[in-house]
Structure formats: structure tokens, C-alpha cells
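The other protein chains are all here in position, but one chain of the complex has been omitted.
When the chains are written out, they are named A, B and C in that same order, and each has its own residue count from 1.
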Amino acid sequence: MQLDSLYQEVILDHYKHPQHKGLSPIFTAQVHHVNTSCGDEITLNLNIENNVITSLTWDGQGCSISQASVSMLSDLLIEKSLEEADVIAKSFSQLMASKGTSDGDPEILEDAVAFAGVSKFPGRVKCALLGWMAFKDAAIQSQGESK
Amino acid sequence: MQLDSLYQEVILDHYKHPQHKGLSPIFTAQVHHVNTSCGDEITLNLNIENNVITSLTWDGQGCSISQASVSMLSDLLIEKSLEEADVIAKSFSQLMASKGTSDGDPEILEDAVAFAGVSKFPGRVKCALLGWMAFKDAAIQSQGESK
Amino acid sequence: MSFSVANVRKDFPIFERTIRDGKRLVYLDSGATAQKPWAVINAESDFYSKHNAAVHRGAHQLAEEATDAYEGARAIVAEFIGANENEIIFTKNATESLNLVAYAMGNADKGNRFALNSDDSIVVTEMEHHANLIPWQQLAKRTGAALSWFKVTEGSRLDLSNINQVITSNTKVVAVTHQSNVLGTINPLEAIVARAHEVGAVVVLDACQSVPHMKVDVTELGVDFLAFSGHKAVGPTGVGVLWGKPELLDALPPFLTGGSMVSSVTMTDATWADVPQKFEAGVPNMAQAVGLGAALNYLSTIGMDAIREHEISLTEYALEKMLAIPGIRIIGPQNNVSRGATIAFTIEDIHPHDVGQFVDSQGVAVRTGHHCAWPLAKCMNVPATTRASFYLYNDEQDVDALVEAVVGAQKYFGRF
Partner (left out) sequence: MSFSVANVRKDFPIFERTIRDGKRLVYLDSGATAQKPWAVINAESDFYSKHNAAVHRGAHQLAEEATDAYEGARAIVAEFIGANENEIIFTKNATESLNLVAYAMGNADKGNRFALNSDDSIVVTEMEHHANLIPWQQLAKRTGAALSWFKVTEGSRLDLSNINQVITSNTKVVAVTHQSNVLGTINPLEAIVARAHEVGAVVVLDACQSVPHMKVDVTELGVDFLAFSGHKAVGPTGVGVLWGKPELLDALPPFLTGGSMVSSVTMTDATWADVPQKFEAGVPNMAQAVGLGAALNYLSTIGMDAIREHEISLTEYALEKMLAIPGIRIIGPQNNVSRGATIAFTIEDIHPHDVGQFVDSQGVAVRTGHHCAWPLAKCMNVPATTRASFYLYNDEQDVDALVEAVVGAQKYFGRF
């Protein structure tokens, strides 16, 4: 069933058991992003110390894809340097733009390669990217702060 | 040739030799009408005394149809009472709306039945009506004055 | 007084295709846009292939034929809603129709009956589509007028209990939807029209969800302006309609300016043509207007009363079947009184986007989200809903497919 390539077990698992959900009071940047076409919302608190992501927490509501994506994102990025995070974010964006032609790099994306199937559903790519856009924004703001 | 039903001899004749062209300084109403789709213009001076059209003069520029129509109109209406003029104007309007199905009433319209062919050319009906619209307007203004 | 859905479906070529690996297309998204019968598709093609020319402008035969076709379409639209030809303005969609009225009012000089200032108020409702809300917000901002609104009750109806406080002697415009595109609620208009006219306000009716689905007669309704989109009425995309009372259209300043809407032009000034030309600047959407004419003729042949009856009985069936699904919440009237064939719902805590995706995998096309009525979603306290909307080509089998798919979604997302 084609649908299963979208809703991988690991995605539904993150959806049901979201990681790092609940905002930490300590952050260098806080951003709020909305997917205007469906109303999904996310607030993301990012804390950066010495160029390393020491905490990344979030809250929000949305579909399984957007929620699972931000949950995995937090798992992936915490403890990474901003440069490492950037490499991961780029790799994820490329996967999302691949229209089903890429399997994703498990070395970089780990469990998030499960999103490969999402790239076949153009209507859902935005959902998967919601958290990543928020992260990008927060990272820029944090760097602005620390300069 | 279908075109000849539009450009009857008598129409082209009035076009080449327009009647009552040149504005008289005596009038109870002066109106200026423009055919916005082609730029044809007409100024019409109407003089009414005791409910009778004693003078109807005009000036303007436009196509053969609009010029011939106002020329014939002036021939037809001068010396007529406003009621008679109204009957003639209504009869002409009906002819123009007939889409080629009417020959016009020669008792009322005299030479102007030549315009029957124009009603087959929807693009030209407005041309034929330009002078008549101006007359209608002038008659209303004149009546307003005399009250 | 009734028709065969099976026959109707044969008129719509899209039902010859399948969805998601061979599944039957169950199209329940007509609230967003309707499918098109061959009669409409062919009317556009024929215009292009046989009569295409710029209307009102050329002295040649094609221009005459194109003008006849275009003005013929205007006559069809007029008759369809009980109006006169010169009261019908072709726009690109209902959104433009509503913006036209709002912007043109904003263009009114002091002394014009439509001129607004900070003493005036504009009234909307909490259940408006963005298209009948934001243009008025913007007009209020530009003119300083106040914006107030009718609230929506728990029962998904307009709360008119405070009508005399909402529509006051300062009210100049009351903009209201005939049928909510989310709730399905059909609004009662008599009280609103009576009160608005009592204080000298005009009523602007968003008829996007009513004109395609029931007999609408502008004289009976008594409203002052009415807007709808062709594409929701089995017509082409790219064409909408604004109707207005002739004396109001006369008094209203123009909106878009340019060719074909003028009486005279100098380098610094212009005067306007008569209605409807005054409001139709530029080469019009001729083929689309002609297609809309064909669409309304198609609907008339089936019969608007028959369509309405069909939708009532389908809604009856759907409400019963859907309310039986455990965990479902219908956002809109639960009963079948004064309501159209639009059913929005949530199902447990499964996100509408996921519901939509699952039912799509079963060949069932619905819409998910806030349906361009964000304030309404907030006031119903749902971030988003799933919406099924029915039309003349849907039948009980389609309802069954939806119900089965929704139950399937429950199973699917509950699978661990």
C-alpha cells in the first residue's frame, strides 16, 4: 500500500511519542511558525552555547508528519554543532525535494530517512519541513544574538 | 452583395450630402453625444416652440451610418410635434432592434427604412442610433426648460 | 423532479479516470471547486476554435459573433438569478467580485452614498470566508470605519439576537454569506435585509455556496449585491459574477480602470461608460463567460430544485451514517434543517491532514484545513477540520465510501 511509504512505523511512532516536546525556559532564540495552508503551528526554543545546540524543545499542533518531523529533528540536532546541523538540514531539504527519487543518506539523517516516502506526496512536503524551517530561522536568530 | 443592404444608396447619399448640418445659434437644448466604442461625435441643437420642432441642426464627425442617420433624422423630425417625433423615434429604435427581421414602416420612417439593413450588423446599430439618442436627450432637456 | 446520478456522471469526463492505482474517484470537494461537464468544456473550445475575437471592439464578423456569445452568456446568468442583463458584471472569481464592491466604495468621493468615514460601520459575520471578510477589514482600515460582526452560536447558526446592536444607524454595509462553506449552515436573510435597509445599509451577499446548489432569486432575497464564482457551479475557472441593483451599480464608482470601461479619456482625466461596461476593464474572460453560460444552462436543464432536493436527501443520509461513527464530531448543524450538503468534521484526535491523506488513498477526495475561514475555526475551537461537500454527481455510494474510508483511517492511525 502506497500510503505506508508515507506513514512509516517510525514516523507514526514519533507522532505518538513526540521527543523533546514541551518548551524549555532556557533558549537563545524562540520562533513560531505556521503552515498557512493547513493551520499547523509550532513554537521552537533553541539554545546554543559555544556554537553547539545544547537544547532544542518545541510545542505545537499538527498532523503526524509535521509533528513526527520536528520530533526527529530535535533528536537529531541536539548536541550537534551549528555546522553539523546545517549539513543535516540541507540533506533533509534535498530529500524532501527529491519527489521520491532519493532514499536519503542514513549516515546523516539516521531515522529521518523514513521521510523519503513523504517526498512523493507534494501536498505533505510542507508539513515535513515546518519544523526545519523553524529551526533554520531560530539558528539565524541565535547567531545574530551571539555576534 | 450583403454589404449593399447596409450601405443603401440613400444612406450614402445623405452621408455625402448631409442635411441640416451646421449648428443654428437658436436652440432650446444643445447636447453632445459620443459613441465611446468608435469615437464618433455629434452635437445637436434642438429648438422647440409650442411643442413643435422648429429647428434641428447638428454637427459632428463619424462614419457614413451615423452621419446619414442624423441627417435623415433632421429631415424627418423638423416641423413635427414632440408626440409625432416620439412615434418616429420609437419606430426607428424598433427597426434597429429587429436584427434584420423587419423592413420598417415607410409611412412613419419614410427614407429611413433604408436603415433596415443596418439592423443585421450588430456592430453598426449603435452608429445608427447615435443621433437618435442625442435627439431623445435634447427633447427631454427642452421639455424641462419649457415647464 | 429528480434525475439519475449515474446519467449525470456520464456528462463529466473526469469520472472516467481512476485515482491512486485504479480506485473509483469519489469526489467530495465540490465546495472548493466543482467538476465540469462536456457541455462546459466544449463551449469554451468552440468559442476559441470558431468565434474567437475581442468583443465590443471589432467591426468584423468574428467580433460580432464573439460579442453575441459573450452578451448571450450575460443574459443566461441574469435569468439564472432572476436579474436583468445590465446588472450582471463578469469578474474573475467571487473574490474579485467582493473586492470590487469594497474597493469601489473606497473610491467614493465625499457625498457619494457609498463614501465611508470613521462614523460608519461595516458588519460581517464570524462564519465568513476570507473573501468576504478581509476586503471589509481593509476597507475599514482605509476609511476609518468600524468593523463589527454577528457571532456564531453553539448550534452553528448566526446569532441574530443582538441584531439591532450590531446593525446600527451608522452601518453602511452588511456583508454576509448565504451558506457557510464550512458548516453548511444556510443563513436566514429576511431579518438582516430588513434591518440593514431600515438603517440605509446595503447587503452584500456571498452566494458562492448557494447559487450552484439551489434556486436563488435576487429579487426575492432583497439583497443589494450578490457574488458567486463560476467554477463552483460546474463552470470554468477564471470567471465570477457580481450582481447589483442597477441604481446602486450606477452610483458606485469604478474599480479596475483601462480599456472598454470609459466614455472619454484625456491625458489627465476619464469618464466612465455605463454599467456593466464600467466594471469590465480590458479584454474580458470571454471564453470563460461563455462557458459559465453553458454551465448554468446545464444546471437549469437538470433543474435547480431537483438538485437541491437531491442534496437534501443525500445530506440526510450522510448525517445519519457519519454520526454513527464513534469519535466523530460534526462541525456544523447536526440536523438537516436549513443546511447545505457540506459536512465538516473531526475524528478523535487524528489530524484532518492525516484523515484526508488516508481517505485519498481510498480514492475519496475531501478537503482539510481551515477552509479559508480561520476565525470560524478558532471560534469552533478546532485547528482544522476534514470537509466533505456533495453535489449533483454524488450519491449514497459516495457517502458509503467516505464512511468506510474514515473508519479505515481510525483503524490505520490506531494501529499501534
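One rule holds in what follows: contacts are C-beta pairs under 8 Å (C-beta built on N, C-alpha and C of every residue); 3 or more make two chains touch, one makes a residue touch a chain.
What you see is a predicted model; the values in this text were computed from it and never measured.
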| item | value |
| --- | --- |
| Which displayed chains the hidden chain touches across the whole complex | A, B, C |
| Touch with the omitted chain, as defined above, among B:Cys63, B:Leu77, B:Leu109 or B:Ala138 | B:Cys63 |
| Options C:Glu71, C:Glu87 or C:Asp360, residue touching the unrepresented chain | C:Asp360 |
| Residue in contact with the excluded chain [from C:Glu154, C:Glu190, C:Asp269 or C:Asp349] | C:Asp269 |
| Touching residue (missing chain; options C:Gly238, C:Pro276, C:Gly340 or C:Pro383) | C:Gly238 |
| Missing-partner contacts on chain A, residue numbers | 34, 36-37, 121-124 |
| For chain B, the residues touching the chain missing from this view | 1-3, 6-7, 9, 12-13, 16, 37-41, 61-65, 121, 123-124, 127 |
| On chain C, residues whose C-beta touches the chain left out of the figure | 13-14, 17, 19-20, 25, 27, 29, 32-33, 35-36, 38, 40-41, 44-45, 48-50, 52-54, 57-63, 92-96, 98-99, 103, 107, 124, 126, 129-135, 137-138, 142, 147, 149, 229, 231, 236-239, 256-260, 262, 264-270, 281-288, 353, 356-357, 360, 364-369, 372, 374-375, 378 |
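Basically, only the chains that are shown with their structure count from here on.
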| item | value |
| --- | --- |
| Chain B-chain C separation of Cα centroids, rounded to whole Å | 45 |
| Between chain A and chain C, centroid-to-centroid distance (C-alpha), Å | 38 |
| Whole-Å gap between the CA centroids of chain A and chain B | 77 |
| Residue numbers of chain B (touch at least two other chains) | none |
